[in-house]
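Every protein chain but one is kept in place in this view of the complex.
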Amino acid sequence: MAMKRGDEFTAKELPKELKDTLPTVYVDDMLMSLKYFVDEEQAHLWIKDHAVCARCQYKPCLYFCPVGVYTLAKDGKIQVSYQACVECGSCRVGCPYSNIGWKLPRGGYGVAYKFG
Amino acid sequence: MTHHSTPAKQAIQFDVIVVGAGLAGSAAAMVAARKGLNVALVERGQKPGGKNYFGGAIYTHAIAEVLPDFMELNPPFERPVTEAGFWFLHPDGGMTRMTVRGGKLDRAPADAYTTLRARFDPWWAEQAQKAGALLVPKTTVVDFIRDSEGAVIGVQTDRPQGEMYAPVVIICEGVNNLLAQKLGLKDRDLEPAHVALGFKQVIFLPKELIQARFGLQNDQQGVAVSVLGDVSLGLPGMGFVYTNKDSISVGLGMMLDVLAEYRLKPYDILQRYLSHPAIAPLVEGGQLVEYGAHLIPEGGWRDMPRLYTAGALVAGDAAAMVNALHWEGTNMAIIAGKLAGETAIEAHSRGDFSAKTMSRYEDRLRQSFILQDLQQYRNFSRFLEQHPQFMDVYPRFLNDALGNFFTAYGKPKKQLFKDIYAALTQRRPLLKAAGDIIAMGRSVMGW
Amino acid sequence: MGVRRFWAFIEQELGQVHPVSWELLGVARRLASQVEDEARAMGDTVAVEGILLGHEVEPIAHEAIKYGADRVYLLDDPVFKHYRNCPYAAGITAIARKYQPEVFLIGATTLGRDLAGAVATALRTGLTADCTGLEMEEVKGSPKKLLLATRPAYGGNILATILCRNYQPQMSSVRPRVFPMPPYNPEAQGEIIREDISISEEEAKACILEFIHAKGESVNIEYADVIVAGGRGLGGPEGFKLLEELAKELGGVVGASRPCVDAGWISYAHQVGQTGKTVRPKLYIAAGISGALQHKVGMQNADFIIAINNDPKAPIFDVADVGIVGDLYQVIPEMIQQIRALKEAKA
Partner (left out) sequence: MFHALVAIKQVPDTTNIRIDPVTGTLVREGVPAIMNPYDAHALAAAVEWKRKLGGKITVISMGPPAAITSLREAIEMGADRSILISDRKFGGADTLATSYTLAQVIQAIHAQDPIDVVFFGKQAIDGDTAQVGPGVAVRLGWPILTYTIGIRNIDLENRRLVAERKTERWVEIVEVPLPAALTCEKDIAPIPYAPLPDLLRSLRYQPEVWTTESGHCTFDPNQIGIKGSPTVVYKQGTPPLPTPGEKINAREIGTAEAVRHALDKAVASGVLKSILGGA
């Protein structure tokens, strides 16, 4: 019963009383603790085809990315703020349509954990 | 894939190129360099450890196999693990603890030490440098260079004039094994149902406060526990708490497909876990010094790429060497790195880097516990997938059962056992529960 | 009977005086008054004097006297028409050696910082940069009160108070808009001393070929007085058109937090913050900006900050002078209306 891909992907809902126990957290507060060497010239994440995102009903990437790189713009397109990325790879693997371009940042760039 | 017949004129030539200065990579480089091989240890981060994030604790049996006198070199461990076990969090705020403390765990050097990768990995890579390996930081390997027969003879980095040549390339790139995939050792990318996303906070707390809250006498004692039950909303996942010298690592791992399907935000789940009545007092007043996340290749055997080809080997997370049930991954990475290093030495002594010689690496892995365990537990992750009760029903049953057991409320004990029996059968009919136990036994024993 | 001279550099370009010059005269007057009693006790007098270089700029000297200068040393020569480091530094060094000022203040503008380093080194004396606090105080072991100069270091995380013990003059470059403007007295009287110091074009070394006045797109938010900045809360590029309208109304420029620049809604030239520009406007309006540390570092020195965000917990409110919790797509149009009304009322 592995996760379905593409159009068969359907979101599930937690029971309401369980979902209500979840707080809403300001991810930026957590990100402030992270050190990045931001590559101002090259982004290492990109949306392959925005039309596919438009068809994606559930857009799970807006939720499971641990640092909130993916947000929904007013015009419905997915915004990618790659600077916050910690290179975990979840988006490449978790996107139901495998529609996220993912490569490693250039050498020396990206997140630089101080503790780990 | 760029095909070069002969290396460029002043080519950058090594005997071995190791991709990734993590636990596996530095071990491979150390072993190979010690035998006089000219080793390049290529790390994409500013320095080793900057890209690694884990629970976590490191097992010294693996370190000792590569660096017997490691304690004299005072490795930057955090605390010896002198208490280990499981905590079950109840949704009602309670907690059941099942831990082992002291006794065998008080041996020195300890079996396991809690660790922070950005502190440990640079030291571990330094041992490889001391053995003679050249650490090449801030350089990302993006492709291979192969000869006319397809054997790997070098790597392409993303730097201008970025080709490096060596008859043996040891791939220790970590869980996102895109290079192994590019080399054709694996036909498809990771699967959401086979990887867990680990996310954690490192919280600064004065040493004395940690020792008081965890019942530790001094900084030569430490706790490493797995946390089950309410930590991941009853969904497949496992939490953890590790005490470091002056911080604690608190986090959890959840299957990526679960996070995607239920559309859950990791940082919300982590905050909920941190505010659980049994956890909150342990972190109270602490200061968040780092939040991070990393994938864990829980698929193990089922997701393992081919481990060798002409001129190349794969070790560590890149080879999905993780045994989720026993929290083992770091030791397998280190020992696999060592065995890869030994294979490189053998190939150089023979002057033959064909697939046949490289296959000696897999033979070495078969003789070690690594492939035996991974094979034995090959069905375990599928088992967990098909039996979510172990993450939800049984921990809750255990909480209730032990909860009832320890509360004397003046009813005849017969009634007590009826309540405990009911607590199970309401959630899971007896026959099915028995079936689950047998299924778990088979998946653990590898039948 | 000595004169304890407190000097202020009057910075002008093409006849237009930088307002920091008047602020310096105000500070010099306050410092002079702090040592007046001590000076009288030692039989000395105090004097607040301006230093002015340029070509045909005498009217500015008179202005300086009206802002409190007792005396102005004027170096009026074609070689000083446009600011160039070598001639200005050489000219000032010469008169400083001649008149031995006790304290010498220069505005920490780009021109002032270029000049101060050269003059201090030529005079082999101490210079404290970008000061936000200046006092004359008694210091153990010194017969006379000394200048205590306070300045930010480590990106503003530390405030250090610096002392220059036995070197003259005690120099410091002063951050603009930190100290108040002195009173303007149209009837004030003062002396203008023309110093004829001639420096050859060859000694001047640098020769300015061309001036390119900032025009059009090239945004210079580093020196803007008003910045209306937008963040992720705008939700899209069209949000910036609204901010542009408000900025125009206030004669300011549009700024942005990093996420907007990465999302390609606006160019990098507008980015405020750690990886963008550090700004010191009079008024900073932050619309839909969460206020992560990396952004706050770049704009916290604004004189007055208005933050607009629909999340009451947004960290930006911690540094704002006034915060409005609400939807920026309602608040900004309302603000444009009210500012237009204020301007009509004023006209």
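Lettered A, B and C in written order, each chain numbered from 1.
We adopt the following convention: a residue touches a chain if its C-beta (ideal position, glycine included) is under 8 Å from a C-beta of that chain, and two chains touch if they have at least 3 such contacts.
Fair warning: this is a prediction, and the values are worked out from it, not measured in the lab.
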Touching the absent chain when the full complex is considered, from B:115, B:157 or B:243: B:157
Missing-chain contacts mapped onto subunit C: 13, 18, 84-86, 89, 109-111, 113-118, 120-122, 124-130, 139, 148, 152-167, 205-214, 223, 225-226, 250-252, 274, 282-283, 294, 297, 300, 303-306, 312, 317-327, 330-331, 334-335, 338-339, 342-343, 346-347
Hidden partner interface residues of subunit B, rising order: 12, 134-136, 138-139, 157-164, 287, 289
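Here is the rule we go by: only the chains that are shown with their structure count from here on.
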Topology of the chain contact graph, where touching chains are joined (line, ring, star, complete, other): line
Per-chain CA centroid nearest to the all-protein CA mean: A
Between subunit C and subunit B, distance of the C-alpha-averaged centres to the nearest whole Å: 55
Chain centre separation in whole Å, for subunit C relative to subunit A (CA means): 43
Contacts with 2+ other chains: residues of subunit A: 29, 31
Where subunit C touches two or more other chains at once, by residue number: none
Complex contact set, residues of subunit A against subunit C: 26, 28-29, 31-32, 38, 40, 43, 71, 73-75, 79-83
In the complex with subunit A, residue positions of subunit B that touch it: 44-46, 49-54, 116-121, 137-140, 142, 157-159, 175-176, 178, 189-195, 197, 199, 201-202, 233-234, 247, 256-257, 259-272, 275, 288-295, 385-386
Residue numbers on subunit A that touch subunit B, as the complex places them: 1-3, 9-14, 18, 21-25, 27, 29-31, 33-34, 37, 58, 60, 62-64, 66-68, 86-90, 92-94, 96, 98, 103-108, 110-116
